[in-house]
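Only one protein chain is missing from this complex, and each of the others stays in its spot.
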Amino acid sequence: MSNISADHQKLDPDEALRSNMTRHLFRRISAHNSILIGGTVLGAIVFMALFASLLAPHDPFSQDLSKRLLPPFWMEEHNPKHILGTDNLGRDYLSRLIYGAQISLMIGVCTAIISGIIGSALGITAGYFGGRVDAVITFIITTRLSMPIVLVALAVVALVGGSLHAVILVLGFLLWDRYAVVMRSATQQARNMDYVSAARAIGCPTWRIVLSEIFPNVVNNLIVIATFEVAHAILLEASLSFLGLGVQPPDPSWGLMIAEGKEFLLFDPWIITIPGIALSILVLAVNMLGDGIRDVSAPENRN
Amino acid sequence: MLNFTVRRIFLVILVAFTVSVIAFFLVRMSGDLATALAGEDANAQEIADIKKIYGLDRPLIIQYADWLIDALRGDFGASLYFPETVGELVAMRLPTTLQLAFSGLIISLLIGIPFGVISALKPDSWIDRISMSIAVAGQAIPTFWMGLMLMVLFGLILRLTPISGDESWQHFILPAFTLGYYSTPPIMRLTRSGMLEVLAGDYIRTAYAKGLKPLRVLFKHALRNAVIPVVALASVQFGHMLSGAIVIESVFAMQGIGYLAWESILRNDIAVIQAILLIVCLFYVGLTFISDLVNAWLDPRIRVS
Partner (left out) sequence: MTPILETRDLECSFQISTGMFSPKKALVAVNGVSVQLLKGQVLGLVGESGCGKSTLAKMLLGLQRPTKGNILFDGQPLEKLSQFERAARVQPIFQDPYSSLNPRKTIFEIITLPLSVHKIGTSRDRVLKAKEMMDLCGLASRYLNSYPSQLSGGQRQRVAIARALVMKPEVVICDEPTSALDVSVQSQILNLLMELKNELGLTYLLISHNLAVVEHLADRVAVMYFGEIVENEDTEQLFNKPRHEYTQKLLNSVLAPDPSLFSRGV
């Protein structure tokens, strides 16, 4: 424990400044690295999703019961035609995985767009108008935050019936809170700037002030939150599908693939390992990209 | 502070009320209660009779008021599938979920706080970077998959823990770890930044200057101050765990309210869903309230706004 006091004595101003600078440097570098790594991996997955029909070796839906549960390439008895093996209905696992990327990305992006529109609209309105409007919107945000997402999403998906569209809409209407909170405070800051007063003194209509004076100054927050919400939505879709109330069979959602593989995990644990790793890599890539963008745009705001 | 507390209590009541409205109408829209009660093959006359008996032909507002008043008395109606009343059912299942969430919370605190402290003592050291990296990576892993993988590894391959169920404390190890792991990163980050802030403060320097023992300074002064916001966060995280329990309980087949909720949603057992939704939301509201109070007590600026 003498280290602590030693550390402490080290804190002369010069030293502190230097360590602060290296820390900043380190953050900058690691921010760029995480954008690079996250972006590359995400790019690869997007590419895979876009060209799924060209890349997938088989039809992801075609069943062949004679080829049930073939193991992947690293195990004995694997079939070279099915690199990642086949599922319990004899469908090619690699092809399902490739098509599954489409579902995850689609859900992530569409949800982030819907919730981004709802959350920004609420947040900017609250931040710009303040007063009663702000009180009402803050109340709506508080109410939303006191509802557990998974439970509400499950109940609502059960109500409208599980499907890709249902999941997108339900998550889109649930995941707007972070946008609203951040956009609200960013707008509060922006609206106190004199350029807003100047625009008002010019006679600029409110909608135009919001769109051309406020919005461009708060939009960078939006991009950072959007990446995190994409990751959030992908994970939630996987959970919903895993619980049987998200994307429905035979669509190859990664969460659903894990659910379908669950009963075989005793003898064939690889069947849940593969889609789980795919999910984790995708979410990690998106998170790294978001972390990197946040650190580059405002390195002081870390933590 | 008193003023703030009173204001917050008003807000909490208002939010709780709104949430109860949402819980009622959301679930009510999800299915026709009369048809569910009468059975799939009931004819129109039977359904009409059921509606009369259960008062389902009255305006929704009145039904809501009725439901709320009964719920406040602890009477949540009858389940379609279980012989017990919904109240009994929830009371029976709730302890499992609370135990699970509580163990999860303890685990996340036991991992998060020490690692947060170490990271703060040695910022940007390898241990700081590694624990932060694991935290980032860990948040990318879906909970249910993590649970399944742990089940395979410790239950099936190593045979160290039971695979599923909730009969003994050993059954809680894997689920609690899975649940707790997910809440660890925010706790770790908050401990770290809190410690960094406290350690840079003047009175810690003074304490060192006075020649107090480093360990004593660390635990008596620094940690105690850094940990209070973590308490506030932990209270919110506990709420998240109650909701996360739905997924974890269904992975490990634990008979808590999360599993009950899932079953009931799949079977459209309306009274049960409403009850659980209301109860979990109320927990959330209450826990957030506690966290707000702790934060306001810590930071006077919050009280004013």
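Letters A and B mark the chains in the order given here, with residues in each chain numbered from 1 onward.
We take it that contacts are C-beta pairs under 8 Å (C-beta built on N, C-alpha and C of every residue); 3 or more make two chains touch, one makes a residue touch a chain.
Just so it is clear, the model here is predicted, and its values are computed rather than measured.
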item: Hidden partner chain, touching residue among A:His32, A:His165 or A:Arg200; value: A:Arg200
item: Touching the absent chain when the full complex is considered, from A:Pro57, A:Gly161 or A:Pro216; value: A:Pro216
item: Residues from chain A at the interface with the omitted partner, ascending; value: 193-195, 197-205, 208, 212-213, 216-217
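As a convention for this text, only the chains that are shown with their structure count from here on.
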item: Distance between chain centroids, defined by C-alpha means - chain A, chain B (Å); value: 21
item: Sites on chain A touched by chain B in the complex; value: 1-5, 7-8, 22-23, 26, 139, 142-143, 145-152, 154-156, 158-159, 231, 235, 238-239, 242-245, 255, 258, 262, 265-266, 269, 272-273, 276, 279-281, 283-284, 287-288, 291, 303
item: Complex contacts: residues of chain B adjacent to chain A; value: 11, 14-16, 18-19, 22, 26-27, 29-31, 121-124, 136-137, 139-145, 148-149, 151-152, 156, 189, 192-193, 205, 208, 214-215, 218, 239-240, 242-244, 246-247, 250, 261-262, 265-266, 268, 273, 276-277, 280-281, 284-285, 288
